[in-house]
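Worksheet: the structure to be examined is printed underneath.
Note that this complex is displayed minus one protein chain, with the remaining chains in position.
We just call them A, B and C in the order they show up, numbering each chain from 1.
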Amino acid sequence: MSAHNGKRIPVAVLGATGSVGQRFVQLLADHPWFEVAEVVASDRSAGKCYGEAAEWRLTADMPDAARNLKVKDYDEELTSPVAFSALPGEVAGEIEARLAKAGHAVLSNASTYRMDPDVPLVIAEVNADHVKGIERQKQNKGWAGYIITNGNCTAITLSLSLKPLHDAFGLDGVMVTTMQAISGAGYPGVPSLDMLDNVVPYISTEEEKMSEEARKFLGSYDGEFTLADFNVSASCNRVMVRDGHTEAVSVRLKNKATVDEAIEAFESFRGRPQELGLPSAPKQPVVVRREKNRPQPVLDRDTSGGMASVVGRVRPCDILDLKYTVLGHNTVRGAAGASVLNAELLKAEGLLPS
Amino acid sequence: MSAHNGKRIPVAVLGATGSVGQRFVQLLADHPWFEVAEVVASDRSAGKCYGEAAEWRLTADMPDAARNLKVKDYDEELTSPVAFSALPGEVAGEIEARLAKAGHAVLSNASTYRMDPDVPLVIAEVNADHVKGIERQKQNKGWAGYIITNGNCTAITLSLSLKPLHDAFGLDGVMVTTMQAISGAGYPGVPSLDMLDNVVPYISTEEEKMSEEARKFLGSYDGEFTLADFNVSASCNRVMVRDGHTEAVSVRLKNKATVDEAIEAFESFRGRPQELGLPSAPKQPVVVRREKNRPQPVLDRDTSGGMASVVGRVRPCDILDLKYTVLGHNTVRGAAGASVLNAELLKAEGLLPS
Amino acid sequence: MSAHNGKRIPVAVLGATGSVGQRFVQLLADHPWFEVAEVVASDRSAGKCYGEAAEWRLTADMPDAARNLKVKDYDEELTSPVAFSALPGEVAGEIEARLAKAGHAVLSNASTYRMDPDVPLVIAEVNADHVKGIERQKQNKGWAGYIITNGNCTAITLSLSLKPLHDAFGLDGVMVTTMQAISGAGYPGVPSLDMLDNVVPYISTEEEKMSEEARKFLGSYDGEFTLADFNVSASCNRVMVRDGHTEAVSVRLKNKATVDEAIEAFESFRGRPQELGLPSAPKQPVVVRREKNRPQPVLDRDTSGGMASVVGRVRPCDILDLKYTVLGHNTVRGAAGASVLNAELLKAEGLLPS
Partner (left out) sequence: MSAHNGKRIPVAVLGATGSVGQRFVQLLADHPWFEVAEVVASDRSAGKCYGEAAEWRLTADMPDAARNLKVKDYDEELTSPVAFSALPGEVAGEIEARLAKAGHAVLSNASTYRMDPDVPLVIAEVNADHVKGIERQKQNKGWAGYIITNGNCTAITLSLSLKPLHDAFGLDGVMVTTMQAISGAGYPGVPSLDMLDNVVPYISTEEEKMSEEARKFLGSYDGEFTLADFNVSASCNRVMVRDGHTEAVSVRLKNKATVDEAIEAFESFRGRPQELGLPSAPKQPVVVRREKNRPQPVLDRDTSGGMASVVGRVRPCDILDLKYTVLGHNTVRGAAGASVLNAELLKAEGLLPS
């Protein structure tokens, strides 16, 4: 590992040429603590400079600093202590384990290890204390480093909004129907012929992930991870939106709450990143809009730089107790941004390898 | 009223130049029983020929027979015994009542009289027996004719799918999240700036209508209308789809049912229109798709000429009992087509004025 | 070859599971002269029944007759005298030649042989006389059968509109900017991330094809094919439209014409299919709309079942002479429908093998 006395900590981005990889490169461009020192991608790109290998598809231009980085192969050794992984599921398992074993802190977006009993699944505002599980992971796996995962984009947006309700009133059941953005499927992803004038009422494995990941996020760690004791029933749909997952949520509460009490819980909620003043932390993790027709992806997905969950339409539910709509930026808060915030948390807690 | 000995029954279309009005004109063009004899619209159009007054926005060309009809004003007397109403809510109340009083059978798409205790709200397959209420309406209102309403497009699609479940297992609660087409808002309707790359999580009064209308459809008539005794909780959203409302539904049942039993209930369901062999009746009111990613608006909205509710993804729900997705063509089955089928039912039952 | 005494002529569809292949199966379902007897696709599909192999993506349901046809491999011998080819370019060359050699009439959508000096490139209304080239093709290639190609979808729509102008006034130059539908790229085709809220100002090899094919269509055959002697300059763009290519055209004429004279030329134009009364021939190959804002894909692409070129906005051009907008259905008139009409022409002219 390279030293980084006082300077920005060098980080590697794995899967750097894909959609989420590009978002990592963008979000880290002017980061006060981290500096992209290594970009890693598949054979096809390796050896080229990043500016040439990555077909850049974000609105703002590619950061200049990244443009000339030479793309490394998955097999090359990395010198950065921290690796952000946007690897596809098929290869994530092996590569992330190898890096963790070699002593790197791996912050992963892949689903491979999310439900692993030794791996923390962390939203910095929701279950920052789960990073305590790192020690046990190192022991059980025999690794010098470790893996921390963030969840599925839909589960993160949902869980950020559930946490204040769970803390204040106790959740007893969650129904959620999603309207998800096409960027969630990566590139090339969903054919335009499938999306124009259409809704696709199915996203493979998404409903299962939402259910189990939300319960791990809101569960506890006490030597082992215990899932929260409520059910989540999800229906996942793809709609013609670039970025921003919209979710219609209904909750059953252990202790009844009025609409105003729920709004108060959403708005007063702060997590560990807000306490620590982490650079990527939104001032308020859950923002509530009062207009009757918000949140909307095109208007609200960039709230707090895309790092907040935006809630609206809080109202009573005639079947469960309360319902609301929540929106989150799926490639920022739901992916790259979540990992970056987790890395900031780990640094602030003194848990990054040096 | 004009005589129609053996020939097709002359009908009037009210609000004939709007979206639903055009759909009426299209659906009735080759109808075996009815013939569009009068088209009625606002001052602006009155006096012109229909071909000139209606800016035609359906894919197929305007029917030739309609092209040269002279558009009548709302104040003119009508000679057709049957009037299909696509009037906007602001004017429907007064005009429809006047026509009913004068002896016409008014088949209305407007929301004005749907929940009126004297007015049947009818889906021909769901509650054909509610037409018995016509007699009481005539007496109570002192009208020579009557008004029959069909419901909100979202409520019709939902209720068609609920009916077989209610009959077989008894409904105890319904949660539904809709993804509704832009044609539901009429023309000009929703600005393109609001729909491109966006979801609008609110449609005015839609959630209330879904709840109360579904319960009236599935309720009973025994001298008066009694609402079905289950709650419906709806979340309504607008998505960038031309035609076809998609609804993610979850139901709690009085008598538990397996997925296979529910599918069997959907597929074996037949109503009065199927018994009577009405011209616009779909062979099967509820069609079940087995593919994991259906129904989809662009592929399934025209099933049975747009007159069927298409169900898919029937599966268990961890909060209520079962969940599924249902799709219906909002301007055909959800509007003009529903009225036409109701008129066919009334004719077959001998209830049309002559 | 199978006999077909009085009955419908059996035909094969090559590449039957793809977008254009499905369109062939749909258009031929109720054809008075032809009957789909064989469906042919790649290894992946071969051996399955068509209903299972083809993921059907057209709005209307798959024709029942096709559902149970067993999909043949590209290597199997065919018994139908006529083969409609929707083969991808990579394999079309070899397979189509093999079938032509074996005595089949191959009606191809592939670009491989379009500019071959021995192969007629035919729009039935534009250059029906080019089928005379079949004899020379058989001799030169030593084939028992032959290949007839129809052109690129954009070139067909354009050329149908150019033909009346060329006949009446003589073309001296053509500028065209296209706004092309996504179905032109097949399935999966263009990623939704590239099309949402976007225009892609480039389609590989499309501009070259438009230029050379238009000149072959409007050229002459006199023992060999001579290109028409005007230039075509094209700019091709992809826009978010499912079906229907819109083209903004400007022409320089040898003999000047007024707008009214051009409209008269468009509307009075008839070709050989109209003379012969072929089943798929539109009554009028070029339809002119007078409204100031037509043609539009969603309103006009299905004119005459998608077989007409729809022209509008005919007006003077300050740089060349006249300009107008033309719209054509790219997978009907621009692909499968064009081949079917060509086959009808060949049958009527007595040129189909038996």
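Please note the rule applied: contacts are C-beta pairs under 8 Å (C-beta built on N, C-alpha and C of every residue); 3 or more make two chains touch, one makes a residue touch a chain.
As the structure is a prediction and not an experimental result, all values here were calculated from the model.
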| item | value |
| --- | --- |
| Residue among C:151, C:273, C:297 or C:334 that touches the chain left out of view | C:297 |
| Residue among A:299, A:314 or A:332 that touches the chain left out of view | A:299 |
| Touching the absent chain when the full complex is considered, from C:49, C:239 or C:351 | C:239 |
| Identified contact with the non-displayed chain, of B:16, B:53 or B:182 | B:182 |
| Candidates A:106, A:147, A:182 or A:196 - the one touching the absent chain | A:196 |
| Footprint left on subunit C by the chain that the document does not show | 173-175, 177, 179, 196-202, 211, 231-233, 235, 237, 239-242, 246, 248, 250, 252, 292-299, 312-313, 317-320, 323, 325 |
| Residues of subunit A (touch criterion as defined above) contacting the omitted chain | 56-57, 59-61, 196-197, 242, 298-299, 302-303 |
| Residues of subunit B in contact with the chain not shown | 57, 182-183, 187-197, 240-242 |
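We take it that only the chains that are shown with their structure count from here on.
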| item | value |
| --- | --- |
| Chain centre separation (subunit A, subunit C; CA means) in Å | 48 |
| Length of the line joining the C-alpha centres of subunit B and subunit C, rounded to whole Å | 40 |
| Inter-centroid spacing, subunit B versus subunit A (mean Cα positions, whole Å) | 43 |
| Contacts with two or more other chains, residues of subunit B listed in rising order | 196-197, 242, 298-299 |
